[in-house]
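Okay, handing you the structure first.
Missing here is one protein chain; the remaining ones are kept as they sit in the complex.
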Amino acid sequence: MSADTLHFVVLIGSLRKDSINAAVARTLPSLVPEGVNVSFLGSIGDFPHYNADVQDEGFPEPVLKMAAQIKASDGVIIVTPEYNYSVPGVLKNAIDWLSRLSPQPFTGKPLAIQTASPGAIGGARAQYHLRQMLVFLDAFVLNKPEIMIGQSTQKVDPEKLVLTDAKTGAYITKQISALADLARRLRS
Amino acid sequence: MSADTLHFVVLIGSLRKDSINAAVARTLPSLVPEGVNVSFLGSIGDFPHYNADVQDEGFPEPVLKMAAQIKASDGVIIVTPEYNYSVPGVLKNAIDWLSRLSPQPFTGKPLAIQTASPGAIGGARAQYHLRQMLVFLDAFVLNKPEIMIGQSTQKVDPEKLVLTDAKTGAYITKQISALADLARRLRS
Amino acid sequence: MSADTLHFVVLIGSLRKDSINAAVARTLPSLVPEGVNVSFLGSIGDFPHYNADVQDEGFPEPVLKMAAQIKASDGVIIVTPEYNYSVPGVLKNAIDWLSRLSPQPFTGKPLAIQTASPGAIGGARAQYHLRQMLVFLDAFVLNKPEIMIGQSTQKVDPEKLVLTDAKTGAYITKQISALADLARRLRS
Partner (left out) sequence: MSADTLHFVVLIGSLRKDSINAAVARTLPSLVPEGVNVSFLGSIGDFPHYNADVQDEGFPEPVLKMAAQIKASDGVIIVTPEYNYSVPGVLKNAIDWLSRLSPQPFTGKPLAIQTASPGAIGGARAQYHLRQMLVFLDAFVLNKPEIMIGQSTQKVDPEKLVLTDAKTGAYITKQISALADLARRLRS
């Protein structure tokens, strides 16, 4: 790994074991371009419900750990389903915790969004809600290409739980290359 | 209580003990118009994180109980803070659980939204995200008046934790009257 | 036409002669259920750009005419493309004019949205923007079924400029039936 290698961390928005979105995330290491590597953040299921009274007693360990990993990274990739036309509550809850830290870990961080859903729309509605949150969090959210994987159940191997659709894979590689370009441009 | 009395249930989006939004909610019984009464749903903090694998083992008791209370009601009032330009993750998580039930409890239900925040905008950003979710949930969300309580910390008694601002109280009464009108119109 | 017949008016968001959305709109008379008829509002291209100084000299005739037709109707169907992830400026401009009238014509009006686009997402992004506007305008916007026609160029006859996709047509009939149910429920 050269000094120029970028390290992106991956945040998964679903807790389900056989999650299609987790399957997409799991495929990322084989899709990232030269000069990029990825690692996975811990489970957002390990965070308690956000509660300012709990925060007053000290940030939970998994929150602190995830924040440190985000801070140390060159960028973040969020891979998430859409629930009820927005992001999953459990993902928003993780964001609510992370946002309370100072320094706030998303500040100035290059970030890309990927959503997959069984329907035609591929999670688009969740993406624009997430983007609005990330204005407040002051992240550098990549505009394009947007990865909204429709008919997602047909694009993942149900046994191996990895993305098998080559066209989607190529788009993802293109997105991560664009994220790498953005990260390099911003840190120069 | 006459046969015509409407019964609304109140869902609170914050878990914090001294929550301003909980204080607003706590004041509702004294603000509702003639012919309306309100009761409080259980804490959304009692729901686990939504996970389809957990759901497959059976819906948690607090989810079933809240769903039954919503179903039995004439309408729902959601009182919530805005976190990170959207609804709190913990509130969205409750919605994610409730949305999986069949029949889905929000279907056709008259619903009003109230948000309070310390800043000028009063939680408006959370309201439009919530409205988008409620399209999917097929609720009848009241358009007007919108209750967005800005500078909320100045409008609540910090000891008694009740709303003290009379103008805001009058707006809330007006909103609940409009919700009652909508509920009566829809059930006729 | 019996006393119970509902009359809906159709507002088209595109000015292009061969517009796919206009083609969908043009097909509506053959898709509406028993007891419903539709007519077409004038072209939004006949409105000038909204300008309060112009308004001060008097509302333009086409604005007044369209407002009167909306007021006299039992509901509105908006059929529009998505431009730049939102509604066309020309449609928003028409809304800006109509919204300034008193009484404001959309108030309390049952309303359904249809969008068509060549891509997979079918105009969904425009729909949620339009819904946010219609909160302010206090319309009763139908939640479901949502009509977002993806791959629209394959679903319209390019010569006759009418919708030819039977499945989409059936969805539209279902939506207009739901709008009729809503209109009947609200006027009782």
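Chains here go by letter, A, B and C, matching the order in which they are written, and residues are numbered from 1 within each.
The rule is simple: a contact is a pair of C-beta atoms (placed from the backbone, for glycine too) under 8 Å apart; a residue touches a chain by one contact, two chains touch by 3 or more.
Only a predicted model underlies this, so the values are computations on that prediction, with no experimental measurement involved.
Although one chain is not drawn, the whole complex shows that of C:71, C:129, C:144 or C:184 it is C:129 that touches it.
Note on the undisplayed chain: of the listed residues C:62, C:88, C:150 or C:169, the one touching it is C:88. Contact between chain B and the unshown chain involves residues 120-122, 124-125, 128, 148, 150. Contact residues of chain A toward the unshown chain are 128, 131-132, 135-136, 138-139, 143-144, 146, 185-186, 188. Chain C residues in contact with the hidden partner, per the touch definition given at the top, are 15-17, 44-45, 49-53, 83-96, 99, 125, 129, 132-133, 135-137.
Just so we're on the same page, only the chains that are shown with their structure count from here on.
Ranking all chains by how far their C-alpha centres lie from the centre of chain C, first place goes to A. Of all chain pairs, the one linked by the largest number of contacting C-beta pairs is A-B. Averaged C-alpha coordinates put the centre of chain A at 30 Å from the centre of chain B. The geometric centre of chain B is 31 Å away from that of chain C, both derived from CA atoms.
Residue positions 125 of chain A are each in touch with at least two other chains.
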